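What follows is part of the complex, with its chains left where they were.
The letters A, B, C and D name the chains in turn, as written, and every chain counts its residues from 1.
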Amino acid sequence: MTITAINARNQFKGRVVEIIRGPVLSEVDVETAAGIVTSVVTTRSIDTLNLEVGTEVLTVFKATEVLLARF
Amino acid sequence: MTITAINARNQFKGRVVEIIRGPVLSEVDVETAAGIVTSVVTTRSIDTLNLEVGTEVLTVFKATEVLLARF
Amino acid sequence: MTITAINARNQFKGRVVEIIRGPVLSEVDVETAAGIVTSVVTTRSIDTLNLEVGTEVLTVFKATEVLLARF
Amino acid sequence: MTITAINARNQFKGRVVEIIRGPVLSEVDVETAAGIVTSVVTTRSIDTLNLEVGTEVLTVFKATEVLLARF
């Protein structure tokens, strides 16, 4: 099914630069304009989405998941 | 207390460009190198952190919160 | 941008049956085959997605967000 | 301790149909009225809850974790 829009306000395009596969979950590192965004997804999803190094992806996260820190 | 390091792999610097205050939660929009990152935090935190438009902040989110989509 | 696939393993179709708008966040109740799925999203997203009662939507959530309980 | 009610608005009953064990986290697939709900929990929890294929469980997730997409 094709999705035309998703509510998450945070969506950044990038390219997969590394995948670390685990038995259940895998880490996917995505190079974006802001730097590397790291995602942990089920290993099954890696295969379902057919992700590999070089794949263009959209990283998506909800606003409620973002913390703010002062430095 | 000063924090010297936090485990979240996703940390992006930016500047607050808008705050929408609600009675319990508020939306904070932060301009980063990748574009606007939107965060929803408790309104109390806005005051505790003394956030206002122009404040430099770090946006932080865990790798487990990031979804990946193909387009 | 059109998304062709998203990694979240939990995706259920439904129809919006109620929207409770708040200043920052809104509650959207979606009738699915399993019953009502409740989502809280930014009020801005309601407008961006042009959601109203009757709209068909996909509810999406990550596997890491699901708790299991015995009863 | 017996819990009489939990605040999460999303609670769906089902039956465990598959468990993929990892060293730290495991995937549990639960068949519900809406289809398979996938959960990732600590492997320790699998043992503490004594989960196995066939166990009846309640899948629980917070409304703030649900994204909405149009298709």
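Please note the rule applied: contacts are C-beta pairs under 8 Å (C-beta built on N, C-alpha and C of every residue); 3 or more make two chains touch, one makes a residue touch a chain.
Source: prediction; values computed, not measured.
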Item to complete: May I ask how many copies the whole complex comprises, since the file places only 4 of them?
Response: 6
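Following the convention adopted for this analysis, only the chains that are shown with their structure count from here on.
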Item to complete: Please work out the Cα centroid separation of subunit C and subunit D, and write it as a whole number of Å.
Response: 18
Practice prompt. Starting from the mean Cα coordinates of subunit A and subunit C, work out the distance between those two points in Å.
Written response: 20
Worksheet item: Which subunit A residues touch at least two other chains?
Response: 1-9, 40-42, 44-45, 49, 58, 60, 62-64
Fill in: In the complex with subunit A, residue positions of subunit B that touch it
3, 6, 8-10, 12-13, 27-28, 30, 32-41, 45, 49-51, 55-71
Worksheet item: Across the complex, what residues on subunit C touch subunit B?
Response: 1-8, 22-25, 42, 44, 60, 62, 64
Response to the item:
Per the touch rule, the subunit D residues reaching subunit A in their complex are 20-23, 25-27, 38, 40, 64-65, 67-71
